[in-house]
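One chain of protein is taken out of this complex; the other chains stay put.
Order as written gives the chain letters A, B and C; numbering starts at 1 within each chain.
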Amino acid sequence: MCGIFGIYGHDEASNIAYLGLHALQHRGQESAGIVTAEGSKLHRQVAMGLVSEGFGKDNLAALPGRAAIGHVRYSTAGSSELRNAQPFLFEYAHGGLAIAHNGNLVNAAEIRTRLERAGSIFQTSSDTEVIVHLLAQQREPELLDRLAAALRQVTGAYSLLILAEGKLIAVRDPHGFRPLVMGRLRDSYVFASETSCFDLIEAEFIREIEPGEVVVADRVAVRSHRPFAPAPPRFCVFEHVYFARPDSQLNGQSVYRARERMGRQLAIEHPPGPGGADVVVAVPDSGVPAAMGYSKQSGIPLEMGLLRSHYVGRTFIEPQDSIRHFGVRLKLSPVRSVVDGKRLVVIDDSLVRGTT
Amino acid sequence: MCGIFGIYGHDEASNIAYLGLHALQHRGQESAGIVTAEGSKLHRQVAMGLVSEGFGKDNLAALPGRAAIGHVRYSTAGSSELRNAQPFLFEYAHGGLAIAHNGNLVNAAEIRTRLERAGSIFQTSSDTEVIVHLLAQQREPELLDRLAAALRQVTGAYSLLILAEGKLIAVRDPHGFRPLVMGRLRDSYVFASETSCFDLIEAEFIREIEPGEVVVADRVAVRSHRPFAPAPPRFCVFEHVYFARPDSQLNGQSVYRARERMGRQLAIEHPPGPGGADVVVAVPDSGVPAAMGYSKQSGIPLEMGLLRSHYVGRTFIEPQDSIRHFGVRLKLSPVRSVVDGKRLVVIDDSLVRGTT
Amino acid sequence: MCGIFGIYGHDEASNIAYLGLHALQHRGQESAGIVTAEGSKLHRQVAMGLVSEGFGKDNLAALPGRAAIGHVRYSTAGSSELRNAQPFLFEYAHGGLAIAHNGNLVNAAEIRTRLERAGSIFQTSSDTEVIVHLLAQQREPELLDRLAAALRQVTGAYSLLILAEGKLIAVRDPHGFRPLVMGRLRDSYVFASETSCFDLIEAEFIREIEPGEVVVADRVAVRSHRPFAPAPPRFCVFEHVYFARPDSQLNGQSVYRARERMGRQLAIEHPPGPGGADVVVAVPDSGVPAAMGYSKQSGIPLEMGLLRSHYVGRTFIEPQDSIRHFGVRLKLSPVRSVVDGKRLVVIDDSLVRGTT
Partner (left out) sequence: MCGIFGIYGHDEASNIAYLGLHALQHRGQESAGIVTAEGSKLHRQVAMGLVSEGFGKDNLAALPGRAAIGHVRYSTAGSSELRNAQPFLFEYAHGGLAIAHNGNLVNAAEIRTRLERAGSIFQTSSDTEVIVHLLAQQREPELLDRLAAALRQVTGAYSLLILAEGKLIAVRDPHGFRPLVMGRLRDSYVFASETSCFDLIEAEFIREIEPGEVVVADRVAVRSHRPFAPAPPRFCVFEHVYFARPDSQLNGQSVYRARERMGRQLAIEHPPGPGGADVVVAVPDSGVPAAMGYSKQSGIPLEMGLLRSHYVGRTFIEPQDSIRHFGVRLKLSPVRSVVDGKRLVVIDDSLVRGTT
């Protein structure tokens, strides 16, 4: 999971990218980055941590230009270091090229070995770089043709935003594993992992980029291309369950309503046991929509039995005689007047380690 | 509004104070501080901003001792500077004295002028310092007597925690304007503005400090004193409306239930107009309990129509062609699938500037 | 040893103070501070470490006003903490007062105990604060009279610069232990521990402040006062030996020439032994003037046998299997082509621990 954002044709491209990434922050908190294009010149700023921590007036001022792409990273492949922070910026025979990638390639290691044997030198441990090296070796005169030829060699999930040769290119892989949507902000075009960021920047949602589609924005127009063979759709179920924000529309559905329906379905498949239940309690904030659905379906009242702290920092000093489940206790507090002596149905969006 | 915390007789006093302040963070985010007592020696660490930002292993390690008091500050009187961060630590004829104060004195300026004319030099612009100067000028041999003599000269709101001469002293003014509660953590005693912090540190709530009560913890015992003339109770209504955390018990009442009842009352006094309403929406998180009360009383379903961002940093770059109500939009996002085309009842805990 | 600087009547008072302190940096590297007066309002900025580290555009911009005093601290009395960084700024019955002090008082502890017993609360562990408390307790209507009454109670070394009530006051104690000089920069007056800083700011040296003299600069004029009984002069010999910069004039003498004469005298009192010597080598930079004097007097040629590194930082990682005399080796390197096989006379300004 990562978040990507792009804008083409706006005087404040880097500022808008910054706001767009802020609204996609839930998709990745490890690093944040923005590349802008000022004519053919590309400018890059990346930082570890949150967008609001890593970006301020100084580095935004170092990002002139009317087109921008940005990335918030959640570590999957590649280690947690600044050099793996995206967007990547490469200089190659055709000038500069910046790329932001959400997804994972399954044949990246194999391609990398082949390229290195032929003399290629890689700069990161990210599978995204494989795409760029493949691109650098194509001979077609047109960027779009070189890109398609390169992408036909990789398999896996990729929603991409690319800045090069004065163009912004948005690509969604043929299976459509990861989301990618398109909107309009006055005269400019915006691209993002989710629609949730459009409200903040006052952009209008146009449509989703379709699986296998390549959209190219340049000075003349925005054009759609379909350079790949069709493939069966494989939209990742975790986007609706967990990754996306409830105020996004994905794959034609409201994430909030999808979660609420899952809560209703849960109430049908798993009603309270024979003794019944007094209260439905959500694990805030992600469990709330499903808890509302469960409550409506079952008729059991919903109460705010758990509080989420707004002040959880990253490094906490834990007492030596360790308090049980300290991390969770710091984040969530029970409201005793709601839960004491009650039979509870507790709803979260998913169950991973079970600590919560 | 500020938050204060104290602990007497614990090997990890500074760590526990740090956790206690974290759970009181909602009462003040401007500065945080802890003073510990190691025998008669007092150690002080203060920082601007949140507890989790200002405190780490290094400054907690610089706070040895088995007694501690702490403070989170919300600026009311005195400007926002590090030198106004509490607890204050003073050296005077009887050695060191640390003090943490929640409340405002109404005759502080008048007393200060009188003291300065006699040669006193103040170190801060805080009204709390007046108490210390008055204390320094008393001649009684016992600290408790000097303190009572000093406090009888001030009028206004004060819940105090004081470390001096190997004692921890908790004071609540005769009117009981501000809360102050007492609990037990194994063999140690804890004092705090709210009960909400007791869950995190696994302390047991004993009782509220009563208006006009002075509790002194030392090596021998914990004793209660009543050096002031009785006064009518004047507990601040904003504690239940706005300041306190919903999981606290204050003045014998659950804050959560109090807010829910206010929501019910609101539904009775202000039902939807003649056209009716489709959905009750809370402004998260503080408006949720009242919205639940309103929904239950009115029968109008509650939905999560507003999302609150977890990633709002303090300094945000605003686009030049200013987006309307930018600050609020950054913090709160509408869930269109809930609110579009609906008649809404929107509930917040209070209405101050009306921006939200 | 500390360095003090003051300027009265200049549009860039804080910038000039910053430069003046830079040129006095050799007198103290522990902390640096500047207070400016903007009408009756005083502004203060202090920082640990060097002037060039602690001061930049931001804190200089926070120092408006046409009068300034500054201080560089070398720890003697009082521990090494930011709260002991001078100039001190106090608010008392007559408004704000800032003070910068070079010297040590011998009866400070005794006075402090007396004052604390009467209810005074001290803010620092510095002996300078005693002067301010004494001042706060005087009843005379004129500041100069209160100051004289206060200073008559202290004994010891004090060169002072004070900003209060729109005046800049320069005081040198009756014995004249520490230096204090006065100059002119266009229409403004400057005061400093040494003349060395006048060249940098293009000020003209007027004269030394005399022992027991109090000079007051205000909007009307610069006036000299003599409120103390005469006392025998006791100028500190270490100023010429070690503290002051060679390009300063102190007590009517060039520091450079004084050191050169000491080198000549050393050659007379301690000529090389019977075997003679081949080369005179100075420990740079402080030993150079005396080495030149020794070389001239003895006829033995001077060579640069030791290099001083310009890059010695404050924290160095020392190898585990400790290199002998590591600290000195880092700072000073022998020039083998000069010293190998030679009989050396090595000259330093003084011999304290003998490590060098």
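We adopt the following convention: a residue touches a chain if its C-beta (ideal position, glycine included) is under 8 Å from a C-beta of that chain, and two chains touch if they have at least 3 such contacts.
Predicted model, so just to flag it, every value in this text is computed and none were measured.
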{"item": "Where the missing chain makes contact, among the chains that are shown", "value": "A, C"}
{"item": "Absent chain, residues of chain A that touch it", "value": "90-93, 116-117, 119-123, 132-133, 136-137"}
{"item": "Hidden partner interface residues of chain C, rising order", "value": "12, 15-16, 18-19, 22-23, 25-26, 29, 50-53, 55-57, 60, 196, 199-202, 245-247, 249, 254, 256-257, 284-285, 288-289, 292, 296, 301-304, 307-321, 323, 329-330, 333-338"}
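Just so it is clear, only the chains that are shown with their structure count from here on.
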{"item": "Joint neighbours of chain C and chain B, given as chain labels", "value": "none"}
{"item": "Averaged-CA centre spacing for the pair chain C and chain B, given as whole angstrom", "value": "46"}
{"item": "Averaged-CA centre spacing for the pair chain C and chain A, given as whole angstrom", "value": "59"}
{"item": "Centre-of-Cα separation between chain B and chain A, whole angstrom", "value": "38"}
